[in-house]
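All protein chains but one are shown at their positions in the complex.
== chain A ==
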Amino acid sequence: MIQATRRHVLTLTAGAVAAFAGGAIGIAPARADEEAFQAAIRDFTGGVEPQAGRVTLTLPDAVENGSSVPVSVAVESAMSDGDLVEELAIFADGNPLPGVAAFAFTARSGVASAGTRIRLAQSQTVVAIARFADGSVFMDSRAVEVTVGGCAA
């Protein structure tokens, strides 16, 4: 009976911890809602469903500080008239705004690759989507663990 009571107390404690965690979510950095994220991607793709492949998105699996995270993208493309990447956009599903940056390439770019450093407010998924001149759309995505969010940076 004593044992059962102890278990009961433990259960209550676990419940209180869960409730506290739930409260903490309320003060987490604002996250763009899923609809805003999907709408931003739709605006970029023109509604074309992105295919997997051709795009390689590189960023760390885990970072301590989200205020400056190196990210690079490379797209398989000849970058000539018949096979040209026009634009590549990066989106982040856990930032206050879904858009991050959009790179516009030309035949003079030689290759469709670029890099920058970005802010990540919390652990989330980063998506890179390339729009080709022929209308096709390809994408890659990576999950990244963020210890300290970069919103206030």
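Everything below uses one rule, namely that contacts are C-beta pairs under 8 Å (C-beta built on N, C-alpha and C of every residue); 3 or more make two chains touch, one makes a residue touch a chain; residues count from 1.
Methods note: contacts and distances are computed from a predicted model.
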UniProt protein name of the chain not shown, from "Thiosulfate oxidation carrier complex protein SoxZ", "Gluconate 2-dehydrogenase subunit 3 family protein", "ABC transporter permease" or "pre-crRNA processing endonuclease": "Thiosulfate oxidation carrier complex protein SoxZ"
Candidate in contact with the missing chain, chosen from A:38, A:56, A:72 or A:123: A:72
For chain A, the residues touching the chain missing from this view: 29-30, 67-69, 72, 79, 92, 95-97, 99-111, 113-120, 150-153
